[in-house]
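The complex appears here without one of its protein chains, the remainder shown in place.
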Amino acid sequence: MSHHIADPVVHREHWREPDDDQLRLECGVCGVWGAPENEASSIVALGLHALQHRGQEACGIASVHNSESFFTERHMGLVGEAFGNADLTNRLPGCAAVGHTRYSTAGGSFLRNVQPMFADLDQGGIAIAHNGNLTNFKHIHAQLVSEGAIFQSTSDSEAILHLIARSRKAKIVERFIDALGRIEGGFALVAQTRFKMIGARDPLGIRPLVLGKLGEAWVLASETCALDTMGATFIRDVEHGEVVVIDEEGLTSIKPFAAQAARPCLFEYVYFARPDSIVNGRSVYEVRKEMGRRLAQEFQIEADIVVPVPDSGVPAALGYAQAAGIPFEMGIIRSHYLGRTFIQPSQASRQKGVRMKHSPNKAVLEGKRVVLIDDSIVRGTTSLKLVRAVRAAGATEVHLRSASPQILYPDFYGIDMPERSQLMAATHSMEEMRAILEVDSLGFLSIDGLYEATGAGPRDNTAPQFTDHYFTGEYPTRLLDREAEEGGREMRGKKVSILTVNA
Amino acid sequence: MSHHIADPVVHREHWREPDDDQLRLECGVCGVWGAPENEASSIVALGLHALQHRGQEACGIASVHNSESFFTERHMGLVGEAFGNADLTNRLPGCAAVGHTRYSTAGGSFLRNVQPMFADLDQGGIAIAHNGNLTNFKHIHAQLVSEGAIFQSTSDSEAILHLIARSRKAKIVERFIDALGRIEGGFALVAQTRFKMIGARDPLGIRPLVLGKLGEAWVLASETCALDTMGATFIRDVEHGEVVVIDEEGLTSIKPFAAQAARPCLFEYVYFARPDSIVNGRSVYEVRKEMGRRLAQEFQIEADIVVPVPDSGVPAALGYAQAAGIPFEMGIIRSHYLGRTFIQPSQASRQKGVRMKHSPNKAVLEGKRVVLIDDSIVRGTTSLKLVRAVRAAGATEVHLRSASPQILYPDFYGIDMPERSQLMAATHSMEEMRAILEVDSLGFLSIDGLYEATGAGPRDNTAPQFTDHYFTGEYPTRLLDREAEEGGREMRGKKVSILTVNA
Amino acid sequence: MSHHIADPVVHREHWREPDDDQLRLECGVCGVWGAPENEASSIVALGLHALQHRGQEACGIASVHNSESFFTERHMGLVGEAFGNADLTNRLPGCAAVGHTRYSTAGGSFLRNVQPMFADLDQGGIAIAHNGNLTNFKHIHAQLVSEGAIFQSTSDSEAILHLIARSRKAKIVERFIDALGRIEGGFALVAQTRFKMIGARDPLGIRPLVLGKLGEAWVLASETCALDTMGATFIRDVEHGEVVVIDEEGLTSIKPFAAQAARPCLFEYVYFARPDSIVNGRSVYEVRKEMGRRLAQEFQIEADIVVPVPDSGVPAALGYAQAAGIPFEMGIIRSHYLGRTFIQPSQASRQKGVRMKHSPNKAVLEGKRVVLIDDSIVRGTTSLKLVRAVRAAGATEVHLRSASPQILYPDFYGIDMPERSQLMAATHSMEEMRAILEVDSLGFLSIDGLYEATGAGPRDNTAPQFTDHYFTGEYPTRLLDREAEEGGREMRGKKVSILTVNA
Partner (left out) sequence: MSHHIADPVVHREHWREPDDDQLRLECGVCGVWGAPENEASSIVALGLHALQHRGQEACGIASVHNSESFFTERHMGLVGEAFGNADLTNRLPGCAAVGHTRYSTAGGSFLRNVQPMFADLDQGGIAIAHNGNLTNFKHIHAQLVSEGAIFQSTSDSEAILHLIARSRKAKIVERFIDALGRIEGGFALVAQTRFKMIGARDPLGIRPLVLGKLGEAWVLASETCALDTMGATFIRDVEHGEVVVIDEEGLTSIKPFAAQAARPCLFEYVYFARPDSIVNGRSVYEVRKEMGRRLAQEFQIEADIVVPVPDSGVPAALGYAQAAGIPFEMGIIRSHYLGRTFIQPSQASRQKGVRMKHSPNKAVLEGKRVVLIDDSIVRGTTSLKLVRAVRAAGATEVHLRSASPQILYPDFYGIDMPERSQLMAATHSMEEMRAILEVDSLGFLSIDGLYEATGAGPRDNTAPQFTDHYFTGEYPTRLLDREAEEGGREMRGKKVSILTVNA
């Protein structure tokens, strides 16, 4: 067996605009098994391109050729740049492949943190791609190092590999499941071994993973939009706590964990998933429109136009406009050309940062009472710039609406959220926020409104249907690492009260 | 006087997706004079970023420092990559600068074709940025070469420089005007000399150019959206046939050409200008919405939803939806992550190309009668892929509407259009097109509808208010080079009948 | 503790001329402990530059800052390109550092094989640089993988790291020695931990390592020429089988292995070491001159000029010329500008390859009887090209002399030698070689002549003073991996008789 790694890329620094008022998911994952000769990597490349919104910093693909050789390439930058070339078939041959696209993590943007990660086990190689975050990573890491494991990255995906490598089980799938038994948190995993593709989702199904078929080949991906781009047919979600093993014999489903109710992450609907994806059986676009409709119902206001913060606020704004009977207008134009933070000339002063990405459309805004719809409000800094730009363009009133509730608590399952002290709603009263954001009125969709918009009915407070701790403080799992930092107190289901919310 | 050129960039090949069913303008131009110490280049960088939609292949800035030294940098790629860095102030110092962003031209994507171009004249240096196309370039080029001029590029902008360099006039502005007297076609020029900024627009005002102020500094740009991003105030359009000279004395307006009525290019409204720009005093966004409204009036049809081809079709679709009372829906999702043409795996077959950029939103389209709105139809290849994708997503009827008339004739003023034989409407009857595009009905906005949407009233056929030859075949100027190819027959105002239109 | 890795380099492919008739050592190593604030890495860079002849493919430095943070950079290419920059002090801060320069190995030229390698142990980090080759690497590798170790490289240096990481000893030096106890072969190691620098040499001292002082700082390096360039004073050789530990307390010497007589590698004198280095107490330049003198004595011949194959043959040719009283002339000019193998135009036919590097100096050679001196003959391909070039330049006779004996057996201690079937002397009789090389006479220095030239007296056949198996077939250690391939027969001290020598 051989393993060929090529990380040939110019390791140029990450140059995209650092926008610290934006949530980031760390990953999209994708895999195919049983593709026509040498096509697996190009199919995975299509899938990763469709998952590009889940991470733009780096991407990688590992392919398995002839059940014998593994080929890996990992690049900084976009999928199209890295894997759009016609020679991909030669560079990453084989009928099975797994891919990954990621945003930066705390570990820094080093190429060595880019996935898929590979290990050469006794039983043969394994390549693994991981979306999510382990809540007991530090705990596991310390134990592995004390046993002599050498980490090459700062990624929790490598911890999973070490657990697999050190498992005392005989077969690779058993080892894989053995390793899953030791990790906690949110995860969606796709792995390739010499003979099998394995997919796994955490016991609560926090992170998404779907299953499809492309002709005879099996496909796994974070979202259905990747299936569409690959030309594959959606079969079903991988279930919470399910491990699917695909090989010559077909698909085997294993449920190694104690049964629990699913609690997928609400933020997939709010922000992360692409609008044309189907998440947990519901169209993301339709859920977002419904969020807008419910927002219109929860806060009735007189206004002339409804304006989305593009692109993520568009569906909610459409729903709002339809429900409220107020015209929908593209009052803010988004530039899709990326740029660093340009130098701000002294004269060209105010709020330049935001104008590089969002430009107010004066002709639409002038003299108008505007309802401005964003998907969520994190720090509030972007919102303030937008509100000022909209007013400078002549809007007479600005009513800001968030299509999701106040974000009050940090996430530990793979969303790159700021510290709690940076979360605007966690540190200010509604009136303070309204004043700071310089709006005439401010509104957040209620938690029940959001639940209803997903079609799941109101929140079941005894057994919530979704992971929603950022809004409610109720964490769905233990937080071993965090608890250790906090002195060992169990935090599951509790509010994290590091910070006293103002007023 | 000194001239410092740094073209330090990795001259990597242009990797963006070649989309041969898209019109391209060759340029955006921008200049500032009288900026605070060393800020001119960063102000121009902001302006170019806002003009990025006019050309993404390459960009350049030339600055003038202390009325003495010229600094030039030219790069392949996006403005944000080339000029977003914090050291720009040092790299391109001075209080005056001129910039350019461009798409590829026939001359190939060589760095040496990138503007601004510079010449060191007897009277001192001049840097020039040019948007447009000369219709007598070959004629001038041949004459200049026979006189001993050495061309370093294949760009017609260099021809203008040679004309200036060889003028027998004493002063640089006189030389500039002397040179303008010898060129024909569409042009918007911004030039910097040691002491002056000069702006010029062709006698018919085919290409746009606007004037603004940023504090004490004067600004010129292709569109008002650049003024907004720079933080400048719009003063007025540079008029057709006007030369503006800005220096210590302020602004001087010169009209060196015989007076004619203006005939700006209609395609700025249809496709090129950014929706938040004001062109010829009219909001591009509002004109496009009005195009949609008139489209709804011209073709009344029963349908369930109105779906734009994003992003350019959005305003017209909004106008259509409002006029027709049919819901507007984002039935097609556009990916803004760029990519080469990915390899198409054999299995993942149909219409992949388009899906990399546009994805059908099944939840919206399924079971619906769809009105699909695009800004224009050129070759029809993209339209067909989109129609098929919309149908594959479950639409029961697809009614395709173009918010502009049939494109029948090529352009020679700076729009990179395919050969006439490639223009779908030039070679097929309406019914043929409908059948080829696999739509239930097909409609193009009438030429009068388009004129009305701009607010200019119906077309004055004796003296058309706009340049519109691509729709009508009536060219507003002589086409010296083309006429030479065609045997010398004058073509102004005539239809170019290279090709017999079918049926 | 933190570890910062930056491998930022353009991973461009290795472009230097692949010269397959040249021996290669795999490494040079160098370390400093106790340097002035943040100067350790720039001192190591000087040392690596002086060791560049030991490997030009890649290089790396790891520094320790404040006994807490490790910084690593690894690059493809030359030391001067990678570490010649003025910002090195900031990139790799600290008072201790270790460096490595290498040629390619069988594992391929991947950046991940470049040293120093780093591991984050329970006790803190350790960075290690290794010159040599383990003869039981495959054995150890298989065992480590079966225990769950994950290898990121194909380098045997990583195996040493894993052994250290997995040792059950408490302290890091104990672990280091524990690991040494499990490896066999030739090695010179320099390691940095948070508080100590460790140097180690294999039990026979096959690979060289010297100790020096630079002010208060301690220095370790493969050769004394590195000490000279760093400005350090030579203290002594690290002894065979010695481990030196340097820390706040000063230097501690440990001899963990059973005592044996030293057997350093003869090829350091023949080819690898720089002529201005002192190896085992003898000047390499003087030893080589003496080799030339003895060559003149062993084969007396009438000739007009003595011509070296530059640069490695120069000292022996000088010695030969002095002993024989024949003028020394630079009859072959060497180009030091590197190049790939250029395309060979059909017309410019003969022996081009060699002429890119070596050009005959016609004015010197014409009409002359030439003694041509090379340091050794491996495949013979370069020799043949040179002989032909010398004859084409007009030499009337060519007498080729090798300043070392016939190379008959492969090396397993870090010299990248071709397969035995490719070694000219292993497969041909003297007369066959003479005929193939088209020379008038051919001579190799005798093994005793070589021993005498080193000053060690004639070879002690019962206990040879040097490692010399390439000439004699007597391997100084077990060859576990090779024996496994050969069916388990012990090979130490035996000739490897894979191939029957002709005649």
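Order of writing sets the chain letters: A, B and C. Residues in each chain are counted from 1.
What we mean here is this: a residue touches a chain if its C-beta (ideal position, glycine included) is under 8 Å from a C-beta of that chain, and two chains touch if they have at least 3 such contacts.
Given the structure is predicted, the values throughout are model-derived calculations rather than measurements.
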Report task. Mind giving the shown chains that are in contact with the missing chain? Result -> B, C
Query raised in the report: Any idea which of C:G94, C:G241, C:P315 or C:G380 touches the chain not displayed?
Result: C:P315
**Report entry** Absent-chain contact - pick from C:M76, C:L204 or C:M230
**Finding:** C:M230
Query raised in the report: Who touches the missing chain here, B:L161, B:L211, B:A296 or B:L400?
Result: B:L161
Query raised in the report: What residues on chain B make contact with the chain left out of this view?
Result: 5-11, 13, 110-112, 119-122, 145-152, 158, 161-162, 165-167
Report task. For chain C, enumerate the residues touching the unshown chain of the complex. Result -> 15, 17, 35-36, 39, 42-43, 45-46, 49-50, 52-53, 56, 78-81, 83-86, 88-89, 214-215, 217, 225, 228-232, 274-276, 278, 283, 285-286, 311, 314-315, 318, 322, 327-330, 333, 335-350, 352, 355-356, 359-364
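The working rule: only the chains that are shown with their structure count from here on.
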Query raised in the report: Could you name the chain whose CA centroid falls nearest to the centroid of all protein CA atoms?
Result: A
Report summary line: Note: chain C sits from chain B at a C-alpha centroid distance in Å of 62
Query - CA centroid of chain A to CA centroid of chain C, Å - result: 50
Report task. Please set out, as single numbers or ranges, the residues of chain C touching at least two other chains. Result -> none
